[in-house]
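Every protein chain except one is present and positioned as in the full complex.
Labels A, B and C are assigned to the chains in the order they are written; within every chain, residues are numbered from 1.
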Amino acid sequence: MQLLERFMKLDRRWVYLFLVTVCVIAYYADFSLPTIVEKETRSIYEFLDSLPPGERIFVAIDYDPSNQAELHPMTYALMEHAFRKKLRVIFTALSQNGPGMADQAIKDITDSVKVERTYNGVTFAGREIVITAMGQDFRIPFPADYYGVPLDSIPMMKDAHNYDDIAILVDISGGNITDAWISYGQGKFDFPLALGLTGVMTAQYYPFLQSKQVMGIMGGLLGAAQYEDMTDNPGLAKDGMRVQLMAHLVIILFIIIGNIGYFAARKKHK
Amino acid sequence: MVVQYFVPHEQSEHAKEFLLDWIIVIGIFALALGIWSLISVSMDKINKRRTNWEYSAVTLIGLVTMTFFGFTAHGDGSWWTYFIALIVLLAALWFYVQGLLSSGGKPMTNILIGAGLSAVFALITIFDNSWTFHFYTPEGLSNMMFINFFNYIMVPLQATMFALLAFFIASASYRAFRARNVLASLLLIAALIVMLRFTPGPWGDLLAKTSTWVMNVPNLAAQRAIIIGIGLGIVATALKVILGIERGYMGKG
Amino acid sequence: MKKTALALLFFLGLFSVSLAQTDTSKSSFVTPPRPVTDLTAFDSNNDHGHSITLNWTPSADDGAGAKSVISYRIMRATSAGGPFEEVGLAPAGSITFKNSSSIDPASTGFIPDHTDYYYRVDATTMDTTVISSSDIAGPVQSSGQWFNKGLYPVFWAVIIFTILTVLFVFVAKKGRDLYVRPLAGIEAVDDAIGRATEMGRPILYVMGLGTASDIATIASFTILSRVAKRVAEYQTDLIVPCYDPIVMAVAQEVVKSSYMDANRPNDYNEDDVFFITQAQFAYVGAVNGIMLRELPATNIYMGKFFAESLMMAETGVVSGSIQIAGTDEIAQIPFFVVACDYTLIGEELFAASAYLGREPLLLGSLKAQDIAKAAILVLALIGIILINFGVGQDIQWMNGFRELFKVTD
Partner (left out) sequence: MELFGIWIAALLTLGIYSFLYKDNPVYKATEAIFVGVSAGYWAVVYYFDNIYKKFWEGAVTSDNPDYWMYGGAVLGLLFLTRLFPKIGWISRWPLAFIVGATAGLYMVIYFVTNAMNQTASTIMDIVARNAAGEILWMDTLGTLVILVGVVTGLVYFFFSKEHKGVFGTAAKVGTWFLMITFGASFGYTVMSRMSLFIGRMDFLMSDWLHIIK
């Protein structure tokens, strides 16, 4: 009983020491934790996986450096999957610093998958209009890509005109551009729409999943980790999640220890 | 200002802008008072050699150094005179403030030494062309030392202080989440469910769903109640101030 | 790899430029869409002026018919004959547009009040040369209004609330004893000051990161004045580190006057209330240092707090202080609840000064707050009943009822 009671009043420094140790080990350790893949992430993966090579997908990168830690892993996981499947990917960025984010991701990924050309982008105001206009033809808002290469001279864009020519649109977003994609894009042109969101935003968009406007949602680092799991391609997200999960478990462990101590002490005093 | 809300006319918007501007202008004078407060409290500690007075000196050096960097721009040439000037400035200010604050002793001596050192500082400023003061243009903000201090001292310190929260959140949950009674148990269970939401295992999916529900339903409800309460509390407090019922802020309790 | 394989595309450009550059020879011929009809232009309601609202019926080819309309270009001129210039763009499907500017004459696109304008809306297609214009609407002038009619419900609610407060203050003044339920956090304040006196340790009062323009900070001043008065009576030390210089100056005044009220002006020390820095985490670092070095018997946190709430409260636990907190920052309440001994939640912070003062005047306003809460509950319930059980009877009126509460700024 003595031992159990001491659980109740552990010095906080033991908590800290244990937490640091576990985090550092988890940071370096090369073990992989199983992730339970949620239905809403799986549906995105399965959709992409079922596409034949050469099919076009559309990825909207709508986040800023402040959300980078959470959303970059998602973009990487998705892109690597798409490239390995030899899908053709069209990118847009409609947020302030989105192009920078997309550029970085594209460069990093193409380093590992050796894609021949990359294109960069600039921002654009009035996103509802851009989204609506692309429903007519991508060439209306964007006659050329960022480097000024006319879309018509890019082979993969030859017969790609509007949302009818893409298999799915994935919006990876850290802000309210998602609303515009849902109401002006999906709502008007009825294409399959999947979302990649920050952890905090996720809960807010579940109603759209229920109403079938959105076919899948990846939520934060966790969603990215699930995607990495399914594509069997552990990366940034799995690394981050490993530390996160272990840290959470440490905290939970200490909560349990504290309660054991508390009940032991109470029993004794009775 | 209550009226202002209902009057959309531009004159009313102008009035609002003026009032906000005034508060900013008052803030300028307040900042001077604030900095003076920081200096005098620190100097008091140093003069009376209270415990930890050394650290107050470090604070003051940091304050003067950063301010000096912010108002000067360094061009080409040697950095040595720049730093010597800074040290002389620190010393001069030290003696001045000592002279102004010291209750006993010989204030005049201190002030005279301060004056002598300022003269040296002025000479360096005049004869050294590698750096200059800029009070009318914000060139100091792009001074290399100012930026370095910002990047290598302020930014990492801010991030680290913020990151201490990872530990505090751990020790707080260890200490406080005990199932003492119904309320504490509810707190504990809600926290556990949400924390466990991404653990692997057959229960993971269920917990994820439950935590989403908890965030969207009971959480939303209680937050709404708190928000409405806060709204009324704010209005009542503002009203009391306007009607002059509440004068506590003027010390009339 | 082949050029055709895995071409990555990131294509963006400026809309206007792109339209000009589109290779028209390749695009298929587009028949002009049917134009926008019923265009009306009028001064925007309830605003500061410098704004004109347009309403229209969309083109028959917008989302229907030939589906060729992609956006509407809003054209404006100072005379009916033109020249018209583009002032905005609305996506297909829209039926309204607000052409407004700031009140600053130097700003771009400034719209002077009391000046005639003419508007036209062009339905545009993917081919820039194919557009159809609507009839011209105008002349129209913008002007500011002196009363925002959309805010009538708010206006009356505020008036009623004010009357209620004054009424109850009078009732309280007449000597009617108003009951207020005990608040643990408030009662703890008195005990805590006594405890500090016994232990010979100071009391730390943290005002948070709010500025003097936050009502929570004003509430905190009122609480500080009560605390300072007791502290002066008990002759305990008080430490008030400040984040904002204006707050510091006000807090000094508050503490000073409280010492005078307690007839101990000589015990007041200007340096008890001091400024640290306006950097959030440096402030936290300094306050944490004070806690561990001065070992205050009690830490009181009242006002606006952000991420620092838990950092201070956890350090306070280490220093063994009794901790009482109160904030209206909803995201931080959980941390105070977890780490502090007593927490005033939201509205309780604003009620605290009335509790501490125990003056009938202030208690009267608490009663008014309660009545307002009751009114909100009753109105919300009536609203819910109407919406759920009155379906189909008078929907228009019901929506009006809901609209009563909905105010858009």
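Keep in mind that, in the parts below, a contact is a pair of C-beta atoms (placed from the backbone, for glycine too) under 8 Å apart; a residue touches a chain by one contact, two chains touch by 3 or more.
Values in this document were obtained by computation on a predicted structure and should not be read as measured data.
Participant: Out of all the chains shown, which come into contact with the hidden one?
Facilitator: Looking at the entire complex, the absent chain's contacts are A, B, C.
Participant: For the chain left out of this view, which of C:A212, C:A228, C:I324 or C:L361 touches it?
Facilitator: C:A212
Participant: Just one of B:I84, B:L100, B:I113 or B:M154 touches the chain that is missing; which is it?
Facilitator: With B:I84, B:L100, B:I113 or B:M154 as choices, the missing chain is touched by B:M154.
Participant: Applying the definition given at the start, please give the residues of chain C touching the unseen chain.
Facilitator: On the chain C side, contact with the omitted chain comes from 153-154, 157-158, 161, 178-181, 183, 212-215, 218, 221, 246, 249-250, 252-253, 276-279, 281-283, 285-286, 288-289, 292-293, 331, 333-335, 337-338, 345-348, 351, 366-367, 369-370, 372-374, 376-377, 379-381, 383-384, 387-388, 401-407, 409.
Participant: Please give every residue of chain B in contact with the chain that is not shown.
Facilitator: Residues touching the hidden chain, for chain B, are 1-2, 4-6, 16, 18-19, 21-33, 35, 38, 52, 55-56, 58-67, 69-71, 136, 138, 140-141, 146, 148-157, 159-167, 169, 173, 182-184, 186-195, 211, 213-232, 234-235, 237-239, 241-242, 249-250.
Participant: For the chain that got dropped from the picture, name the residues of chain A it touches.
Facilitator: The missing chain touches chain A at positions 13, 16, 23-24, 27-28, 69-70, 199-200, 211, 220-221, 240, 243-244, 247-248, 251.
To be clear about the criterion, only the chains that are shown with their structure count from here on.
Participant: I'd like the most central chain, judged by C-alpha centroids against the all-protein C-alpha centroid.
Facilitator: Closest to the centre of all protein C-alpha atoms: chain C.
Participant: Counting only Cα atoms for the centres, state how far chain B is from chain C in Å.
Facilitator: Roughly 22 Å, centre to centre.
Participant: Distance-wise, how many Å sit between the C-alpha centres of chain A and chain B, to the nearest whole number?
Facilitator: A distance of 35 Å separates the two centres.
Participant: Counting only residues that touch at least 2 other chains, which ones in chain A make the list?
Facilitator: 12 - these are the residues of chain A that touch more than one other chain.
Participant: Quick check: what residues of chain B touch more than one other chain, meaning two or more?
Facilitator: In chain B, 169, 171, 173, 175, 177 touch at least two other chains.
Participant: Can you list the residues on chain B that touch chain A in the complex?
Facilitator: 166-167, 169-171, 173-175, 177-180, 188, 191-192, 195-196, 198-202, 204-205, 208, 212, 215-216
Participant: Using the touch rule from the top, collect the residues of chain C that touch chain B in their complex.
Facilitator: Residues in contact with chain B: 46-50, 103, 113, 144-148, 151, 154-155, 158, 161-162, 165-166, 169, 212-213, 215-216, 218-219, 221-226, 229, 242, 244-246, 248-250, 253-258, 260-261, 271, 274-277, 279-282, 284-285, 293, 307, 310-311, 313-314, 317, 328, 330, 333, 335, 337-339, 345-351, 353, 357, 361-362, 365-366, 368-369, 372-373, 376.
Participant: Could you pull out which chain C residues touch chain A in their complex?
Facilitator: The touching residues are 1, 3-15, 18-19, 21-23, 26-27, 63, 68, 70-71, 89-93, 125-126, 318.
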